[in-house]
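Left out: one protein chain. Kept in place: all the others.
So, subunit A:
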């Protein structure tokens, strides 16, 4: 026992550099001679390492506890709570509106047939997935600029720090913060943010979704949002083959212009809801406006054919108009989606600079 105590004292003094030159060389010699002593030195070092690691871990746990206790959980709870509760009241359910007007039996029949159509369409689309591709983009793969990060921190309207799971494009259809994008962009979203070309973020909620035409209407829910009159109108009439068109979208963190022409009156596999457009689109372009030379919105970019380059599809604006008409007047005043188009006589550059304030990047957060 006494020897053990002496040994541990010597080891400590040896390791801490407390020994004189003479003692040290004597101890070195002992280590070389006696394997038990040598092993004990190694064991002691291991023990001290473990002990100090343990201390560091405890310190770390205390720090984490302290940081956590300073968090305002009430505010955080509010910020991360799923949006379902407020949204469900605002979503205009197509089903419910039918219910009020028609007898229940008829309603069930309609719903059943509609859902069958939607289901078969959906399945048909899924089965040809290899060729048809939604052009929403996966944001985690995309580089965000340092500036954007700094802007986030400095701006009042900053988005959550997570860059979002999916992204697409959306554009304003009213002066008061209504936007349209593709249904597939926001499908399964827990929350959504939209960002304009100035880098401002706004929280948005979905007010209407239509699976069959792949469109969704969003509303900016931030009180800080200030709308401005739209410079363009929605042109629901059929367009002619070969008509020149362009789009603005967010396949990157920056707005990107693309130009092309209407190449067919129907979309993928003869889908009458959409046009075929010969225009370069990439993941992130989904939900962008398709605009003719006069500056009128004639469609919404929704997908592209994977087996061929430059073949994209856009939902016809007639479907968009039909959807807008389903929103009750007290929510979306007809005057808000103006019929005036101010872009007609402008050069393309001027059209774009006017338009880009109304085109938003849509960021979708979901954890699935």
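Structure notes:
Rule of thumb we're sticking to: a contact is a pair of C-beta atoms (placed from the backbone, for glycine too) under 8 Å apart; a residue touches a chain by one contact, two chains touch by 3 or more; residues count from 1.
We adopt the following convention: contacts and distances are computed from a predicted model.
Comparing "RNA polymerase sigma factor, sigma-70 family", "ABC transporter permease", "Na(+)-translocating NADH-quinone reductase subunit D" or "Xanthine dehydrogenase family protein molybdopterin-binding subunit" against the UniProt entry of the hidden chain yields the protein name "RNA polymerase sigma factor, sigma-70 family".
Which of A:5, A:308 or A:345 touches the hidden chain is settled by the complete complex: it is A:5. The residue from A:29, A:42 or A:79 that touches the chain not shown here is A:79. The chain omitted from view is touched by exactly one of A:29, A:42, A:64 or A:241, namely A:64.
By the touch definition given at the top, subunit A reaches the unshown chain through residues 4-5, 8-9, 12, 43-44, 47-48, 50-61, 63-65, 67-68, 71, 73, 76-77, 79-80, 82, 138, 140-141, 143-146, 149, 160-162, 190, 367.
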